[in-house]
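Below you'll find the structure, written out as structure tokens, and then a few comments.
Heads up, one of the protein chains got dropped from this complex, but the rest are sitting where they should.
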Amino acid sequence: MSRLAVTIFNEFLHERESDLVRAVYPDGIHAEVSSAVSERLDADVRTATLREPEHGLTQAVIDATDVLFWWGHKAHAEVSDAVVERVHRAVLGGMGLVVLHSGHVSKVFTRVLGTSGWLRWREADEKERLWSLQPSHPLLDGIPEHFELEQEEMYGERFDVPEPDELLMLSWFQGGEVFRSLCSWRRGHGRVIYFRPGHEAYPTYRNRHVRRILANAAAYAGRRVRQDLGRPIQVEALEPVPNPGKEHVG
Amino acid sequence: MSRLAVTIFNEFLHERESDLVRAVYPDGIHAEVSSAVSERLDADVRTATLREPEHGLTQAVIDATDVLFWWGHKAHAEVSDAVVERVHRAVLGGMGLVVLHSGHVSKVFTRVLGTSGWLRWREADEKERLWSLQPSHPLLDGIPEHFELEQEEMYGERFDVPEPDELLMLSWFQGGEVFRSLCSWRRGHGRVIYFRPGHEAYPTYRNRHVRRILANAAAYAGRRVRQDLGRPIQVEALEPVPNPGKEHVG
Amino acid sequence: MSRLAVTIFNEFLHERESDLVRAVYPDGIHAEVSSAVSERLDADVRTATLREPEHGLTQAVIDATDVLFWWGHKAHAEVSDAVVERVHRAVLGGMGLVVLHSGHVSKVFTRVLGTSGWLRWREADEKERLWSLQPSHPLLDGIPEHFELEQEEMYGERFDVPEPDELLMLSWFQGGEVFRSLCSWRRGHGRVIYFRPGHEAYPTYRNRHVRRILANAAAYAGRRVRQDLGRPIQVEALEPVPNPGKEHVG
Partner (left out) sequence: MSRLAVTIFNEFLHERESDLVRAVYPDGIHAEVSSAVSERLDADVRTATLREPEHGLTQAVIDATDVLFWWGHKAHAEVSDAVVERVHRAVLGGMGLVVLHSGHVSKVFTRVLGTSGWLRWREADEKERLWSLQPSHPLLDGIPEHFELEQEEMYGERFDVPEPDELLMLSWFQGGEVFRSLCSWRRGHGRVIYFRPGHEAYPTYRNRHVRRILANAAAYAGRRVRQDLGRPIQVEALEPVPNPGKEHVG
């Protein structure tokens, strides 16, 4: 089997516009996520950012990608509909998609799930504690029963997503809310994962448990098949039917 | 509680263009579906068709609808994106949606679910037998363990939809295929139902079991709440946090 | 349709052995749960307690019950296996079952679900805040987005239950844990609900939101069908088969 081909998309605006964020992620969030994946997996990892042509996500890049990570926040509206359509189609065809933090209202995520991504939020330097619900799941391999992030943005329920196929972690927040923080869904032949932490102003992607989950997600969501789900296909019967050569009405 | 407000959308092209289909549904499929709902429920039922302005689905109509039925086949592409967006938003806000038969690749259905609706199909006048998986579910109230449709179009797996929240019926086809024929999902505050049978060339919507399921679907998917899931909302903490008045970065 | 027949089972030991608990529930927890159901539903409500013959749950009582509530804590082991078997079979046949609080390790609950009910716990007079995930679900009819219980026992994840068919509320605890507090599963033809709050030392069952959920649960889990799922049945073919009269081997 060939090496896992991972593409990390990052909006890459905060890190260039804010001294505070640049101090946390001097090379960009995509660099940190890339290193988290690379340090555990034998994978080909490339990155893509919003202001590149086609956001760095040309058809050739997407075709060569087994799993795509997505971090965006302030410029969701700038993502072109053509790229959203391309990503969506690729997911249905078998590409994995790992949506991070503020990607909960990205065009890609809401298109793929069909929901709004609505939630409550607050930025108050508060503590988040994540609890594992399924220690035997590959996404939680090596993760303790709970771990803490000393400061994070708060996301609170109700999180408007479809029922997860797999609900893997719940977050407790100091300010009184809870959240479904690690979820997975199948869409077409592709696996979609949402992982909550990762506000740009905190060093969340350097936390070792968070990094482990990023690597686990790349492995778990990696492509297993490739099939274009285009138009429904007309088929001949496998058993005798009354009118096998019938012209279709309509 | 006010009466259930049901809107039946039908493309209404086959019935006007084909003598064969008009012979089966002289007043249009929407009329037959309407009567199936009305004969069992105390509901306000209206209809809407493709060639009306805004397909008969103005914002006022959608706002006044508790559950929307959708039958379309040959002209999915003619449905305006604005109406699709309006219906999608209404579902997230609590409106029910019942998608029938060839609506499996309608813009509305694929948008709401995020999948392609791909499947295998064949028109050969063959027999379909539907099996109940959950006789205790409200959608199957009054439905026997199995029932037959002597002639139907075949739809076969793999049906490209998200895992159903509720899988209620499976179909057996004479030609050798199987299908998940009655499924339900929650999207936002709305309930989405897919019910397979209903090809325009057969009198399926006059079958008493099919009619019962249509009425059950109207009741089950009827609106229970109304809330616009617009932008995520910023909230104050319910418990003490380190930095309650912090300015949001970004 | 006949009135809903509700049976409330309570261990009824704490209230007789502890002055503190008796002060909270002078007539027993079963009396409080009964009144919560009766005040909203037109139902026949009876009660049953551990020290009655057959725990008050004779075959005749179970046969006449549409939904059974279960509160037990310190004497799970005293519940006879015959009654557990009777309740289990009734659930498969269509009776609803609403398991409360410390019933998470009752014989009835673990038998019906097939899991251990394992969790973390602590009694420290701490605050619990319950968050609604599905405001459009009948179980949460009339319930706000969140509500608080000033003092409760803490139950924390990982809660060892099968994936809920429906996950409806999550709890936040002052001491740092989270919990899936309102869940539902189908078993056979019966609906099983687990609702977390209700430690005997706090007046939880007098909280108006908790009471509303108890009444909602009685209505939602009420019997819809009655069928004894005994031995699998041998059936004749509905379509031609090669060897219709074959003797079964074995």
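Per-chain numbering from 1; labels A, B and C assigned in written order.
Note that in this section a residue touches a chain if its C-beta (ideal position, glycine included) is under 8 Å from a C-beta of that chain, and two chains touch if they have at least 3 such contacts.
Since we're looking at a predicted model, the values are computed, not measured.
Visitor: Hey, which of C:Gly96, C:Gly156, C:Pro197 or C:Gly222 is the one touching the hidden chain?
Guide: Per the contact definition at the top, the residue touching the missing chain is C:Gly156.
Visitor: Which of B:Leu167, B:Val225 or B:Leu238 touches the chain that is not shown?
Guide: Selected residue, touching the omitted chain: B:Leu167.
Visitor: Given the contact definition stated above, which residue among B:Pro135, B:Pro203 or B:Pro242 touches the chain not shown here?
Guide: B:Pro135
Visitor: Can you name the residues of chain A that touch the chain not displayed here?
Guide: 94, 129, 134-138, 141, 174, 186, 189-191, 224-225, 227, 238-239
Visitor: In the complete complex, which positions of chain B touch the hidden chain?
Guide: Missing-chain contacts on chain B: residues 129, 131-135, 145, 156-158, 163, 167, 170-173, 176-178, 180.
Visitor: Which chain C residues would touch the chain omitted from the figure, given the whole complex?
Guide: 14, 18, 20-21, 73-74, 88, 92, 104-105, 111-126, 151, 154, 156, 160, 162-163, 165, 174-177, 185-188, 200-201, 229-244, 246, 248-250
Rule of thumb we're sticking to: only the chains that are shown with their structure count from here on.
Visitor: For the homomeric pair chain A and chain B, should the interface be classed as same or different, according to whether the shared residue numbers exceed half of all numbers used?
Guide: Here the answer is same, because the shared fraction of interface numbers exceeds one half.
Visitor: How many angstrom lie between the CA centroids of chain B and chain C, rounded to a whole number?
Guide: 33
Visitor: Per the centroid of Cα atoms for each chain, what is the distance between chain A and chain B, given in Å?
Guide: 29
Visitor: Which chain B residues reach two or more other chains?
Guide: In chain B, residues 174, 186, 238-239 touch at least two other chains, as defined above.
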